[in-house]
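One structure follows; several queries about it will come next.
Missing here: one protein chain of the complex. Every other protein chain is in place.
The letters A and B name the chains in turn, as written, and every chain counts its residues from 1.
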Amino acid sequence: MVKLSLDLDARTIYLLLILVVTVPVLSHTMLPVPISDTTKAVYQFIENLAKTKPNSLVVLSFDYSTSNVPELHPQAIVVTQQIFSLPLKVIFVAQWADGPSLTDAVLDVIDKGSKKYGVDYATLGYIPNVATLIGMTTDIQQFFPFDTRGNPTSSLQIIQQFPAAKDASFLMTFTGGEPGLDDYLQYWQTPFKIPTAVGATAISAPGYMPFYNSKQIVGILISLRAAAEYEFLTNEVDLSGAVSAMVAQSTSLLLIVFLVILGNVQYFVRSRTVRKGRSR
Amino acid sequence: MSRWELLLQVVIFSTGFFYAFTYYVRVSKPIDLQAVADSSLAYLTALITTAFGIGIINLTRIHWRNIKLKRPDWKFSAVLIGSLYWMAIFSMISSPFALDPQGVIIPSSVIAAIVPLWNFLYYDILVSINTSIFSLLAFFIASAAYRAFRVRTLESTILLTAGLLVMIGEAPISNLIWPGFSAIHDWIMFVPNTAGQRGILIGAALSIIAFSVRRMIKS
Partner (left out) sequence: MDLLQLIGIWVAVFLTLMVFSFLYKENPFFRLAEYLTVGLTAGYSFAAGLKIFANQALIPILVDKSYDFIIPLALGAMFYLQFSKKYSYLYRFPLSLAIGYGLGVTVWSVMQTYFVEQISATIIPIRAADPLTTMNNLVLVSGTVLSLSYFLLSHDQKGVWGGFTRAGKYFILIALGAIFGSTVLGRTALLIQRIQFLVGDPAFPWGALNLGTTAEGRLAPIGGIFFILVFGYYLYRSRGR
């Protein structure tokens, strides 16, 4: 009879998890990451937009807080870098209060090329409620009299060129929950048919699949892995450190799969032993 | 229902009905209702944003009482109050929400001096603690994977099988072991998951609409 006496204490499991993450991180091994359809869709849409409608308006919305930084910040970095390397104009907004700070952090590290603030891009700041979200689709200046740097939005060339958010040719929201994609779908995409994509946390991504299937969104970036895929697509490997994390991602996921299987095997063996003991 | 509650209900109904009505029915004469609805958004925003101080007042009341009465953990309450007000002051001077970012009233030298302090509070402290607290969940999920996720019934078998196949498919290394894992993962996400999520979505939408209408006409 097989006796399975390996009973893992919680702290042992924690140590195992730290080990399977730390060793790959320290080894700096890189792994080729297969590109998923949802990530490729976002990348190709942006590339095509720059070719078919150059100098059109893109709205990037940083709808996440400091707790979602590991999953969404790398996505934001690589997508923003891609857009800044293309002939597109960008407005940065946020439905979460942390968004403007995280936007500034991304803008500090990316290569802006020849893009000038106020002409090619602007940071409008925080959208505090649904009324502002709806109102800015028709008049940005009324709801954002100043940008985050204190400039009157009426003086910004990009706002003079695109006075209403409904003029946008593409919207991308990096969202950690509510408010986020759902609000943009309801108040921007549905009434004005603005092509929308989402950078999502892993927990939200399955819930956004119906929108991808119904073509309400053009693509989904799912967690840190999508940032790694995007780095390969844009040839900016490890711009956000995502590719380096993929081996650790694999080992940690496989450890959890192993723990589930081990736990269930032990459970079945124990219940069989108990049942045999009762039947005697 | 008292008269006050009746008045509130009338306010809820009339506001809600107005915004729902103006979306579906275009009325331009004698009054352009759509334009009225659009222009009222600015007033509504002004009204809602006036409530910005409620949270800080509540927190201060609760934790100041803790400090005054020397309740257990009162020292932590002192840390909370201190960090709250310092962060508020620094953020008002130097952050994306600075009240005077161009240094018209506040001297630029003061703003420049506060920048590294704000960066320290926000990026070094707040971001670090928040991401760390959420990363603890990885440990708890690993522990739960071993202790709690049991295949006892058909339902749990289906749930766990789908979960395991999605997990394996998401590990980039699984594609090197067998490309079929990625294909299975994609199929689960794009087909049965989409079907199930869509059913939940439509069901939830029906509930939201029903609740909204019921709340508006509550008798």
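Note that contacts are C-beta pairs under 8 Å (C-beta built on N, C-alpha and C of every residue); 3 or more make two chains touch, one makes a residue touch a chain.
The structure displayed is predicted, hence computed values, not measured ones.
Only one of A:Leu185, A:Val198, A:Val218 or A:Leu233 touches the chain withheld from this view, namely A:Leu185. Although one chain is not displayed, chain A still touches it through residues 11, 14, 17-18, 21-22, 25-26, 28, 69-71, 73-74, 77, 97-98, 105-106, 108-109, 125-126, 128, 130-132, 134, 143-146, 182, 185-187, 189-191, 201-203, 205-207, 210, 213-216, 222-225, 238, 240-241, 243-245, 248-249, 252-253, 256. Against the chain not displayed here, chain B makes contact via residues 4, 7-9, 11-21, 23-24, 42-57, 59, 73, 76-77, 79-89, 91-92, 95, 97-99, 116, 119-139, 141, 145, 155, 158-167, 170, 187-206, 208-209, 212-213, 215-216.
As a convention for this text, only the chains that are shown with their structure count from here on.
Each chain gets one centre point, the mean of its Cα atoms, and the points for chain A and chain B are 16 Å apart. If you check the complex, the residues on chain B that touch chain A are 38, 41-42, 44-45, 48-49, 95-98, 100-102, 122-123, 126-127, 130-131, 133-135, 138-139, 141-143, 145-147, 149-151, 160, 164, 167-168, 170-176, 179, 182, 186, 189-190, 193-194, 197-198, 201. Residues 8, 10, 13-14, 16-17, 31-34, 36-37, 65-70, 97, 100-101, 103-105, 123, 125-126, 128-129, 131-132, 134-135, 138, 142-143, 148-151, 202, 206-207, 209-210, 212-213, 225, 228, 246-247, 249-257, 259-264, 267 of chain A touch chain B in their complex.
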